[in-house]
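Rest of the complex left out; these chains stay put.
So that you can tell them apart, the chains are marked A and B in the order they are listed, and the count of residues begins at 1 in each.
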């Protein structure tokens, strides 16, 4: 798409550098992924995205691995190759075993199938679900 | 869509009746949802869908509530109103609190946002994710 730069740390301005540092520290010193290097072209976007992501993915009522697997599920259905790759790797790092991945993907496939059937047959929502 | 019948238990043939019984028993005696009454128009489809669903959603490496929340996430992105309703209800029954739902939906929104950004900027997959 012509000219989208990947901004490396050494080329980043101070604001971006600080966000990069926070990303890396939050992830045990990991190097910065491509998506952040691209978002850095728009420091406001980089900052708002990272800040919200950090909060949303933190431990809460759901544990971080569960959140990561939900992230993968959304990315699969949205057809985002980049995100499937990066969040599958993140899930693995947070403890997703091969057996868990199998189950995750089986649920995704199952849901896709019944989603399509409900849409095809235009099934009406049961009254009990509307209460 | 003209003429899709919702097959009630009393009108079902024996094969369908048996599957209805299995669905109801597996769910603590719950009444049959509309989607099954519609799939019953095609008993093969009803049976294969239910059998696979029962297996996929059973406790395994992931617990049933986590699976149910993944199901909801997929249904939201696929835009399946019926499935969002029915699986949100199922998740609630399995213990999803309001706080958990908030986090589930926040992750879905977060992922949708970064999926769109990765697609818009056509971010290349990092080499480390391809190994």
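Assorted remarks:
We adopt the following convention: a residue touches a chain if its C-beta (ideal position, glycine included) is under 8 Å from a C-beta of that chain, and two chains touch if they have at least 3 such contacts.
Note that this is a predicted model, so its numbers are computed, not measured.
Each chain in view is the same protein; 2 are placed here, and the whole complex, as held in this structure file, contains 6 copies.
The criterion applied here is as follows: only the chains that are shown with their structure count from here on.
Chain A and chain B, compared by their mean Cα positions, are separated by 20 Å. Contact residues on chain B toward chain A in their complex (touch as defined above): 1, 4, 31, 33-35, 38-39, 45, 49, 52-53, 56-57, 60-62, 66-67, 69-71, 73-78, 80-83, 85-89, 97, 99-100, 102-104, 106-108, 110-119, 121-126, 128-130.
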